[in-house]
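One structure is given below, represented as structure tokens, and several questions about it will come after.
All protein chains of the complex are present and in place, except for one that has been dropped.
Chain naming follows the written order as A and B, and within any one chain the residues start at number 1.
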Amino acid sequence: MTLQQVTFTLPAYPRGFHLITEAVLRHIPHMPHTGMLFLFLQHTSAGIVVNENCDPDVLHDFESVFNVLVPENMPFLKHVLEGPDDMPAHIKSVLTGHSVSIPITNHRPALGRWQGIYLCEFRNHAHGRTVVASVLGHTVNDH
Amino acid sequence: MTLQQVTFTLPAYPRGFHLITEAVLRHIPHMPHTGMLFLFLQHTSAGIVVNENCDPDVLHDFESVFNVLVPENMPFLKHVLEGPDDMPAHIKSVLTGHSVSIPITNHRPALGRWQGIYLCEFRNHAHGRTVVASVLGHTVNDH
Partner (left out) sequence: MTLQQVTFTLPAYPRGFHLITEAVLRHIPHMPHTGMLFLFLQHTSAGIVVNENCDPDVLHDFESVFNVLVPENMPFLKHVLEGPDDMPAHIKSVLTGHSVSIPITNHRPALGRWQGIYLCEFRNHAHGRTVVASVLGHTVNDH
């Protein structure tokens, strides 16, 4: 059993939900036969989740609904110096989560047919986001 | 240290929150003395979480409150072809999460006294949902 880590920075994405399955997996070329893939985002105003990988309208609707769930400019907010998108971004990041844990089967992430990995960018003008990928498993070199 | 995986499909549940602790654990008869249990749902319109295991009213209230948090027929939605319950189901699935990570202690999930595992079924008419269970630990056969 081994645990290998790779840290990489995704390109900057505009505000919204983005399918990053391939952008993530190109940083993890060798997966064990059986294992776990843990992705951890080192940021507090973005999220990483697994959801629908096919229809771009789903990504659009995620952004719309999250903006209704956590509107900007709520009058009682105190943390406002970093802009009206900042505190809502922290809240949204907690609602989505900052990490995912995906099983690895037959050297591939065991995602369902319709599942992909999303980066949820909640800031208006963000830099690239850094991800720590940890790959746990048997026979990393058996491929 | 070993990592073992088992994939199984739960029976179809009606829309709502359902306690599935026993339905899950019957698929994992042998747990290590000390380890981790990772459950991953291979779907994008259902969730899996840990919460209160005792009062059925809690399950009822979860369904009611999630329907208020993410109502159907929001007029700005674009992904509507699969029915009014579909896009809200994707949103709810991200809010609850699609996976849980539970420590294993003394060959049992180290759940708190009031904790159970829920399947959150967000579609009106779903088929059975498939779960990948990964069991990490020492001395799997020491039981």
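We adopt the following convention: a residue touches a chain if its C-beta (ideal position, glycine included) is under 8 Å from a C-beta of that chain, and two chains touch if they have at least 3 such contacts.
Small disclaimer: the values here were computed from a predicted structure and weren't measured.
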{"item": "Given A:L10, A:V50, A:M87 or A:C120, the one touching the chain that is not displayed", "value": "A:M87"}
{"item": "Contact with the hidden chain (one of A:Q5, A:N73 or A:N124)", "value": "A:Q5"}
{"item": "Positions on subunit B contacted by the hidden chain, ascending", "value": "1, 34-36, 49-53, 55, 57-58, 60-62, 64-65, 68-69, 95-97, 100-103, 105, 110-115, 136-138"}
{"item": "Interface with the unshown chain - residue positions in subunit A", "value": "1-5, 7, 38, 40-44, 69-70, 74, 76-79, 87, 90-91, 93-95, 97-99, 101, 130, 132, 134, 136"}
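Rule of thumb we're sticking to: only the chains that are shown with their structure count from here on.
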{"item": "Separation of subunit A from subunit B, taking each centre as the mean of its C-alpha atoms, in whole Å", "value": "20"}
